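Got a structure for you, questions after.
The other protein chains are all here in position, but one chain of the complex has been omitted.
Let's turn to chain A:
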Amino acid sequence: MSPTATAFDIKSASLDLLALLLKTADADTLNAALEARFAVTESPEPFVLDLEALPEPEALDLGRLLPMFARRGVRVVALRHPDEAFAALARRYGLAFAPASSARLAEPAAPAAVEPPRAPEPPVANTLIVDKPVRAGQQIYARGGDLVVLSMVSAGAELIADGSIHVYSHLRGRALAGARGNTAARIFTLAMEAELLSIAGVYRTIEQALPASIAGRPTQVYLENERLVMSALGD
């Protein structure tokens, strides 16, 4: 695997923030209020600045307010307002933007007590799993997702997926991943003996014998600079 692929992972995370609900846009009034509440400068805490309660949020001078907050240890990381138009304002100051209403947070947890907390619906994975041999003349298409084949794929069979293709046996037929143009799709197999490989329309017929490190061995296929690259899997 290339080093760039292991440089980072993306995972979902949630962060508890304090919200600062502004009641006025007037910088001087705010400064006085901050002085009263945050007399001692503590280590900075992340805050989300909630503008929903503000009568005239347009009048807000963030250029002046943000350094003022920072001096008091209020590190503003995001803006919140139901109107999406404020996203531009947030972007200008390098802040994240949250359109969610603050009402949800302000509400007590009473309804939750009545209704038992439900696990969130798992996201739908459009993975097609095939556990039977794919024989000559058969064609399998995984629309909008990955295709996983647990049995062998014979010569003359055709696998197509909008995502990646995984074959946990011999791949002797054709494999076309990224059928709708996903150039990040890959093809994986435990025994590479394919007739034709394609990713996002870049294809290669395999007429010559493959190098010994790949032929009949665990292999992955991916696109690099619009060229198909086959590399041995594992060590």
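Just so we're on the same page, contacts are C-beta pairs under 8 Å (C-beta built on N, C-alpha and C of every residue); 3 or more make two chains touch, one makes a residue touch a chain; residues count from 1.
Note that contacts and distances are computed from a predicted model.
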*Match the chain absent from this complex view to the correct UniProt protein name in "Fe-S cluster assembly ATPase SufC", "ABC transporter ATP-binding protein", "Septum site-determining protein MinD" or "Putative spermidine/putrescine transport system permease protein".*
"Septum site-determining protein MinD"
*asked:* Can you tell me which of A:L62, A:L128, A:A157 or A:L171 touches the chain that was removed from the display?
replied: A:A157
*Would you mind spotting which of A:V74, A:V134, A:L147 or A:I199 touches the chain that isn't drawn?*
A:V134
*For chain A, residues in touch with the removed chain*: 132-138, 152, 154-157, 172
